[in-house]
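Take a look at subunit A:
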Amino acid sequence: MALTEPPKAILHTLLKADGSATYTAPKNGYQVVAGVNYPVEVPYRSDEIPESTFIEVNLRPHNGVGMVKERHMEELVTRTLQTIVLGDETPRTMLQITLQVVNVESDESLPGGVKGGGQGETYLDLLASALNAAVLGCVDAGVQMKAIAGAALVGICPDGRMVVGPSVVQRKKCASLHVFAFTSDSQTVLMESEGKFTMDDWKQAERAARSAVLGSVNKQDNGDVTMNGTNITSGSSGNCLLDVIRQALEARVIKGGNR
Partner candidate 1 sequence: MPSLASSLPFSPAELAYLHTSLASVPPLRPDARSLGTDFRPLRAETGVLPAVNGSAHVGFSDGREAIVGVKLEVEKTAGKKSVHGPIRTEDGVVDMDVDVDIEDQYQGGRHSAKGKQEWVTLSLTLPGLRDDDPNLAFLEEMLREPLAVASSTSTSTSTKPSEMGSTTSLQDNLVINSRWHWHIYIDVLLISPNGLASYPLPLLSMATHLALRDTRIPRLKSEGEEDPVADDDWMASTYLYPRGKASSGVVKPPVILLVVVVGENAIFDPSREELAVADGVVAVSVAAGVDDGDPCKVLAVRMIDTPARDTMKGVPQSGEAPEGVDVPGVWRPRLGGVKRSILKAVVKSVVVDGVARDVISGLDGFLNLEAGANAGSMAAV
Partner candidate 2 sequence: MPSIISPLSPDPSVPASAMPLISPNALLYAHLKQSPPRRPSSRTPSEPRPIQLNVGSLAHCNGSSLVKIGATTIVCGVRAEILPVTEIPSFRITKAGASYTPTAPVVRDTRYQGDTEKDNKEEDEGEYSPISLYNLVVPNIELATGCSPRHPANAAPSTEAQSISQRLLSLLHTSQLVRSSDLEIIYTPPAQAEDLELGIDTDPQLKAYWTLYVDMMCISHGGSVFDAAWLALYAALKDTIIPKSWWDADLEQVLCSAEVADARKLSLRGIPVPSSFGVFVPEKRVLGQDGHQDPYWVLMDTDGFEEEACAETGCITVDAGGGKGSSLILRIEKNGGSNVGVEEMVNMVTLAERRWQQWKTVLDAALSNS
């Protein structure tokens, strides 16, 4: 099921950071700005890893200061990056990623005065955008990675319909929410599902997420993709996540020069 509206990604939106990016989820959901500093001196001697890079992720929510939920999301983003970042290339250094949520689709249907994003709300919706923003930031900062990762949020409605990138109101009505992250060589690096679902629901959600991130399944056998933006084979006219990342890269490298 093709993605209705592709997410937007812009590289190098901050000047001072080594690398930066802004990621906007589809249906103007979360907008996350990532600032990446790499390679940097490790502040505390105890955090230093002798043979590898120490990855530190700071997530700032749109309202207030990071609570337990944000700490858990930072942990998930860090562990996912550890699988794709080649840490041994720059031992005893630090990759510092700061993610700031700048825009949230406000949920008017909440009872009056109760702000969204409270402690009791799910964290899966922000997790997908945060991960994508972090990967984009690393790409812009030239972090040495063995593959690019992308994440997609899928909601299953009570009637079984799959919604990729559900909006706030749709999310409230979903029976279960799923986040899947895939590397460009189509391995799954992150699975986070919550709600009530059976095994085949889950498999369907995984397929939907895979096509949202990697485009349609029949990629050219040698794995590379034609760079002309219109990927006929995928038939999804370039609105899968990897294509969006590729277009952002083109914008940054070819047209933008070193802005």
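As a convention for this text, contacts are C-beta pairs under 8 Å (C-beta built on N, C-alpha and C of every residue); 3 or more make two chains touch, one makes a residue touch a chain; residues count from 1.
How these were chosen: all candidates are chains of the complex that A comes from, given by their letters.
Note that the structure is predicted; figures quoted are calculated from it, not measured.
*Asks:* Pick the candidate touching subunit A in this complex: 1 or 2?
*Replies:* Here subunit A touches candidate 2.
*Asks:* Which residues of subunit A touch candidate 2 in the complex?
*Replies:* The contact residues of subunit A facing candidate 2 are 68-69, 71-72, 74-76, 79-80, 82-83, 109-114, 118-123, 172-173, 176, 183, 187-199, 202-203, 206.
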